[in-house]
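What follows is a structure written as structure tokens; I'll ask about it next.
Complex shown without one protein chain; remaining protein chains in place.
Let's turn to chain A:
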Amino acid sequence: MQALLSGQGLVKSFGRLRAVDGVDIAVHPGEALGIVGPNGAGKTTLFGALAGAFPLSAGTIRLDGAAITALPAARRCALGIARTHQIPRPFLGLSVFENVQVAARAGGALDADASVGTAAGILSRTGLHDLANRPAGALGLLDRKRLELARALATQPRVLLLDEIGGGLTEAELEQLVALILGLKAQGLTIVWIEHILHALLQVIDRLVCMAQGRVLAEGAPQTVMADAQVRAAYLGSDPE
């Protein structure tokens, strides 16, 4: 089966640091792929590379087999790649609703009328409905994370890149989040999820990648990867619960 989104030989250097150092990665239609790895492993940088936040130092990114390496972030979003940011980046001067609506119109190519209903639906789904008319700048961290997810969903993605969206949630909130992501998966959305909270991640993913120092350390069935000696070693000091 052809990968929906893939990267071959991906390298991203910041000065002398190779934050992503020769990564091959692929996610298939409808699949949920997990990514774990210690802080600084290059996970977030990998998302930036896939979403087109910056130019790559080397490598090729493909969507449905066609190279999209040269496309800017906005075009990639229009083609169906959506990401959340690990540190939320809301549009502070817009309301919560407007944050989501602008994504629905720009990335999702919805017209004005359709975008209102879609945005409202997504706000309900992500638990932000009651805050719709609040300025995004007034939100706390957890609601800002919800807004990241809501905004990404509003762009009508085919593949959703989630970056540590579960951090800081209570168990009950985590349960809701897992249910929401499973629901999205059931709708056919392809998911790549970077997460430290393994028990939540493992409820969702079909396959797991472990990164360390810019490289893929291990890849495969979640339980196999978690049992890998190298993976355990990489996680020492950043205990996976």
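Just so it is clear, a contact is a pair of C-beta atoms (placed from the backbone, for glycine too) under 8 Å apart; a residue touches a chain by one contact, two chains touch by 3 or more; residues count from 1.
The working rule: contacts and distances are computed from a predicted model.
UniProt lists the omitted chain of the complex under the protein name "Branched-chain amino acid ABC transporter permease" (options: "Roadblock/LC7 domain-containing protein", "Branched-chain amino acid ABC transporter permease", "Xanthine dehydrogenase family protein subunit M" or "GMC family oxidoreductase").
Only one residue from A:I35, A:I61, A:C77 or A:L184 touches the chain missing from this view: A:C77. Residue-wise, the contact with the chain that is not shown comes from A:G108, picked out of A:G37, A:G108 or A:G214. Interface residues of chain A with the unshown chain, by the touch rule above, are 51-53, 72-74, 77-78, 82-83, 85, 89-95, 97-99, 101-103, 105-109, 112, 116-117, 119-121, 123, 129-134, 151-152, 154-155.
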